[in-house]
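With one protein chain removed, the remaining protein chains of the complex are shown where they sit.
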Amino acid sequence: MITLDHHPSGRHFLQIPGPSPVPDRLLRALSLPTIDHRGPEFAALGKRVLSGMQQVFGTQHPVVIYPASGTGAWEAALVNTLSPGDAVLMYETGHFASLWQKMARRLGLVPEFLARPGTCAATGLPLSWRHGVDAALIGERLRADPGHRIKAVCVVHNETSTGVTSDIAAVRAAIDAAGHPALLMVDTISGLASADYRHDEWGVDVSVSGSQKGLMLPPGISFNALSPKALEASRHAGCAKAFWAWDEIVEMNRTGYWPYTPNTNLLYALSESLDLLLTQGLPAVFARHQRWAAGVRAAVQAWGLPIQCADPAVCSPVLTGVVTPAGVDADALRALIHRRFDLSLGTGLGKVKGRMFRIGHLGDCNDLTLMAALSGVEMGLRLAGVPLAGSGVQAAMDHFAGHPAPDGPAAG
Amino acid sequence: MITLDHHPSGRHFLQIPGPSPVPDRLLRALSLPTIDHRGPEFAALGKRVLSGMQQVFGTQHPVVIYPASGTGAWEAALVNTLSPGDAVLMYETGHFASLWQKMARRLGLVPEFLARPGTCAATGLPLSWRHGVDAALIGERLRADPGHRIKAVCVVHNETSTGVTSDIAAVRAAIDAAGHPALLMVDTISGLASADYRHDEWGVDVSVSGSQKGLMLPPGISFNALSPKALEASRHAGCAKAFWAWDEIVEMNRTGYWPYTPNTNLLYALSESLDLLLTQGLPAVFARHQRWAAGVRAAVQAWGLPIQCADPAVCSPVLTGVVTPAGVDADALRALIHRRFDLSLGTGLGKVKGRMFRIGHLGDCNDLTLMAALSGVEMGLRLAGVPLAGSGVQAAMDHFAGHPAPDGPAAG
Amino acid sequence: MITLDHHPSGRHFLQIPGPSPVPDRLLRALSLPTIDHRGPEFAALGKRVLSGMQQVFGTQHPVVIYPASGTGAWEAALVNTLSPGDAVLMYETGHFASLWQKMARRLGLVPEFLARPGTCAATGLPLSWRHGVDAALIGERLRADPGHRIKAVCVVHNETSTGVTSDIAAVRAAIDAAGHPALLMVDTISGLASADYRHDEWGVDVSVSGSQKGLMLPPGISFNALSPKALEASRHAGCAKAFWAWDEIVEMNRTGYWPYTPNTNLLYALSESLDLLLTQGLPAVFARHQRWAAGVRAAVQAWGLPIQCADPAVCSPVLTGVVTPAGVDADALRALIHRRFDLSLGTGLGKVKGRMFRIGHLGDCNDLTLMAALSGVEMGLRLAGVPLAGSGVQAAMDHFAGHPAPDGPAAG
Partner (left out) sequence: MITLDHHPSGRHFLQIPGPSPVPDRLLRALSLPTIDHRGPEFAALGKRVLSGMQQVFGTQHPVVIYPASGTGAWEAALVNTLSPGDAVLMYETGHFASLWQKMARRLGLVPEFLARPGTCAATGLPLSWRHGVDAALIGERLRADPGHRIKAVCVVHNETSTGVTSDIAAVRAAIDAAGHPALLMVDTISGLASADYRHDEWGVDVSVSGSQKGLMLPPGISFNALSPKALEASRHAGCAKAFWAWDEIVEMNRTGYWPYTPNTNLLYALSESLDLLLTQGLPAVFARHQRWAAGVRAAVQAWGLPIQCADPAVCSPVLTGVVTPAGVDADALRALIHRRFDLSLGTGLGKVKGRMFRIGHLGDCNDLTLMAALSGVEMGLRLAGVPLAGSGVQAAMDHFAGHPAPDGPAAG
């Protein structure tokens, strides 16, 4: 096992926007002996995690748990509800929205990719990657589709590549205002269980999520939360599907079992995660992330560096994108910080590659974990010769000291 | 975590044919902290497991590792190589062969399902479920397809539902003798790393496997091993695919990374499993399972119960199917044994439901684990009032005492 | 860590009479991060384990927990209550009674070592090692000490070297009947939490125990349970002491802390063990061991080998001593069984070295664990050429199948 252990002294600081730091309590649950997935104990586990996930999504309707990582749940959302050649309205908020769109095309659908036009004068980055979904653009496009050729609207709740969230309720309202029957499908892979999310209340038809972000598990489990309308659509959808097909899973889940072998040990960790999150209460969890995010943004502002999210109203509570000055290779900076300080930061993806890095503030963290990470970034910026307006570490200390968490270290 | 722990005294005996008992060493590896799947340490891990899996499959060609359970790898084999409407020749050896055939149909392919005809006089069970693949039947069918409408032949190496193996080299020879270009696709989900398997030498085009059997991991990882011919076919195959698509994965695996988030913690366990298996050597591992299987069969024969596999030449080293006498509900027996002795046995699936049970002798076992399991079965049979010809436990002790493992308890 | 892992396939069967098999649940607790032994969380842990241990000992008075293995708690009992030159009446029930007596001498006390006289005709073993304490002998000796020169009577509750228990209440009655003020000190290192024990009700002054038997922890923690009379004696006892001194520990324990660094991680496991045992209830735990012991004795009797304990009324529920026929070296037999079947049995100690071996039936076991162990012993006996009257394995199966545990596998 020695080859698996890369950190001879001290724990690695994993401040990427997922996989998030896994609580020891979940790692211990993960290592429980595997049981018979058709035995009596398993049914109790199955029912417990299915019901807990309904609470996390905020839904009364079925949640499907896949023994597969998050990308699979994107595919599941599409192939269960759509038919080859169907038009899908997608919205470019960043790299993951782009990948989902690319996947739709690959699966034989016809995505149309909306984006806020223009380029940011200050940073040269596409404006669409610095803002959330513009629901008005979506409404406008749907009104121009009186024949209802568009079968689904797909948006990302929390863009992991940029640190920008989107107002999902506004998208729903725009669809409704346009009187359009398209399904609303939302990727909340990195949002769920860190940022407020309400599948039923917001009128989402399919929510897509994964295990390795707010749920704090290792990767390997993903989710679809369904609406009755999505279930109805799935009965007529023409895309070929077997592994991802909702029908047999939803049917068999009534008894706590799965039609094929589920991911038993990750379900142990999921059960433990649900215990932990639901005992603390989701509002407390969301508040914790908002507080951390504000502290991190205070640091970035003190350094004088642009935050990738240009709209303060939709800055992500999960991660913060930091734009490096022209001429500073963000990936070289990340490599330096990793080598010197055993700290992992998220890379810039796609159109912002090399231009920004991402600080994750999700998962098993607390104030001092983030102070450690910010110290590592500040030392790295200085070592890389980046001119700083001031000390972000000092600003973050001011923030954390000045804003006590409502209920002590637990709320961190 | 208390709700996850169901065995107040002593360890549960998990003698189902998978998930297999996971070595503590792997459970510990599983619980290592999750790392950045795009960081430098990850590439070393990725390369190590990819290369180790090539050794286990016996191939020089790419192995694809999916962050998904085994059923997904079935789908991957089909959608990467075939086009909607393609004819596929499949062979009914039991329940899992039947499920794969059902999946092919669901994915828009046209499977033809060959089977050895007839019913066993003694047990009333279908003969096809008590024997391995009849390669001659396959050769005959292919010769009747001069237009090469059949694009692939799909067989199961070790039928987990029956405990019968099949001669894969003979299937290859039959295809070749027929001069037919069909691809050979083999499900060795429960065979790999317990029973001898040689992807390249046997001329297999796509081998399908999973983590929770001979590799002794929890479920959640699955595999496709490819041939150059399969890779070539994948370039023209018309089935829609994204998550399962080989192209991007094989390309990105060259650097030790994956195009989407891999199953990091299960890869830790896989790395540990490969260390363990390759250090012991696969021939020693195969011999160990053959020895256990012989001991278990000696017990079943002493009880006077039929072994599901009617052909001694192809009895599985992985599991043994035991047929219960008419009137004895095998599942009621299993439930009694589970309740009284904390021992899980495999259920009869599909056409043999209630008529047989399965004893797994794979994964992290030794002679005494199997003696424990056989004791539990013998006590259960007596409590259920099943008349026994003799003591299977005694026969197994004779076998294990009389046949020392080549190298001590390690080979156990 | 590879060098620490000696069992390449399957779990080792640890059926020695301690250290006992540790439940996975305790091993996981053991691996929780160490905390500040002077911080607020520690006090809660300290109070919880101290109170739980009072329940296990059956006492309202202080229990002292040492961060040291069991031998230390023997020393603590003596040096806290006695003065150099004090006479102590000890009773030879086996090897551990002899070692305690040797320790008393080494510490400057003057032990007198009572024993049932004579040698067993059938086995040639000392009778004293095949029977429990003869309380009448003790009463007689005390009546011959009108000047009360004897300051303490020391007996072993469950002789780990022989598998014989002693009637502690009878010893108390004998002391009282003699009107003698000597303290009663009892070694229940291997008895506690497996066999019925009642510190207060039986009038014990100092009970000595350890972690690695009925409490199912690894070794490293030991205990003294005190009576008010013992505490009073400790105020005037003249033996030098510091580490073992009760005074500061008992005082500081009121707040949940210790005067020096306690064994934090073993206390985690102790807390978990107490949760487990007290939730199941001690009577259920004792019944479980009695049932296992009866099954093991049925096996030994079927083999036709003498049980070390010659008095059925006091056979230990914790372990069974098995006498090998003349000419059969019990240690060579144990080595053979270890090598062939990865099963550890207890060696014969002191006067019975090479003449017997011990089967532990304590700790984290269940019926099938014991069937595994008995199978290993039976195969080993046959391989060693020991003539057997019949199959012990068969007899044990008859016993376990015929005597269901009151509440399913939990009660094992």
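Letters A, B and C mark the chains in the order given here, with residues in each chain numbered from 1 onward.
Definition applied: a residue touches a chain if its C-beta (ideal position, glycine included) is under 8 Å from a C-beta of that chain, and two chains touch if they have at least 3 such contacts.
Here the structure is a predicted model, which means the values were calculated and not measured.
Of the candidate positions C:V63, C:L266 or C:C309, contact with the hidden chain is made by C:L266. Interface note for the absent chain: among A:W258, A:F341 or A:F357, the touching residue is A:F341.
Of the options C:H37, C:H199 or C:R288, the residue whose C-beta touches the omitted chain is C:H37.
Of the listed positions C:P84, C:P228 or C:P406, the one in contact with the omitted chain in the full complex is C:P84. One chain is missing from the display, and on subunit B it is touched by residues 1-2, 24, 28, 31-33. By the touch definition given at the top, subunit A reaches the unshown chain through residues 1, 5, 7-11, 13, 21, 23-25, 28, 276, 280, 288, 338-343, 364-369, 371-373, 375-376, 378-379, 382-383, 391, 393-394, 397, 400-401, 404, 408-412. On the side of subunit C, the interface with the absent chain consists of residues 1, 3-6, 11-12, 14, 16, 18-19, 21-22, 25, 27-41, 44-45, 48, 66-72, 74-75, 79, 84, 103, 106-108, 210, 212, 218-220, 239-243, 245, 260-266, 268, 271-272, 338, 344, 347, using the contact rule stated above.
Note that only the chains that are shown with their structure count from here on.
Between the CA-based centres of subunit B and subunit C the separation comes to 46 Å, rounded to the whole angstrom.
If you average the Cα atoms of subunit A and of subunit B, the two centres end up 35 Å apart.
Measuring from the averaged C-alpha position of subunit A to that of subunit C gives a distance of 55 Å.
Of all residues in subunit C, those that touch two or more other chains are 1, 24, 28.
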